[in-house]
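Please read through the structure below; I'll follow up with questions.
Other chains of the complex are left out, but the ones given are in their true place.
In order of appearance the chains are A and B, and numbering begins at 1 in each one.
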Amino acid sequence: MPTVFITRRERFSAAHKLTRADWTAEKNMAVFGKCSNPNWHGHNYELWVTVKGEPSAETGFVADLSLIGGIIKERVIDLVDHKNIDMDVPFMKGKFSSTENLAVAFWNELATPINALGCTLHCVKLQETENNSVEYYGN
Amino acid sequence: MPTVFITRRERFSAAHKLTRADWTAEKNMAVFGKCSNPNWHGHNYELWVTVKGEPSAETGFVADLSLIGGIIKERVIDLVDHKNIDMDVPFMKGKFSSTENLAVAFWNELATPINALGCTLHCVKLQETENNSVEYYGN
């Protein structure tokens, strides 16, 4: 049976900043530049979640993309959309909201419920702007 | 001589929220929904500025797009990019940061310096997300 990869895109809009509280404003600015502006900024993030598995002989689906979409919405989108990532998101508490860390955190939220569908989470891709994106494959 | 319209795209990432301080949290939620979440959210805004005029016989340009771009950068982008629109932007002080109001405010910042180049500001288009955008033609 063939192994096929299916990808679902979701989107969210959120505020964040890159500032370490244990650093001076000068050091934050030197390392993080305008991303450390104190009053937050924000992005329209695009999220692609890729799952792999064998298409079902009955439905032709690796997994029902509406179920995948529902898991992404419940576990990630509803918690981050129109929120402040640094203040409002339980799974980011105490973490630094670089795109890298966000992608890893999303993977950790998604892997168990997605794999419970009988397929395998393969990649979380997160785009912060049209010029910058991150991919995480779980290890 | 022909009249030609030229458009420059610029982008910025900013935080904002839609909340009236003179309304209860309940009324803000009823009117503005998740856009009124107290800890801000944000967007990758796309901005298209359209200018009209007659191409110069010497250069073929209605206006030098790098000058147009420089004006947009100095008067708008540098003030809003990686900022909080409601807290940090001088020309939005006391204004409500709907996309409509932002487009009108950008027009007001841009019209004088752009028209001083010998062309005419025609349209400010501002896209908040891939589903929502606003255009303003100056009246």
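Here, contacts are C-beta pairs under 8 Å (C-beta built on N, C-alpha and C of every residue); 3 or more make two chains touch, one makes a residue touch a chain.
All figures in this text were calculated on a predicted structure; none of them were measured in a lab.
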Considering just this structure file, the complete complex holds how many copies of the sequence, given 2 are shown? 6
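Criterion: only the chains that are shown with their structure count from here on.
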When the C-alpha atoms of subunit A and subunit B are each averaged to a single point, how far apart are the two points in Å? 29
So, in the complex, the side of subunit B touching subunit A is made of residues 11, 13-16, 34-35, 37, 39-44, 81-84, 87-88, 129-130
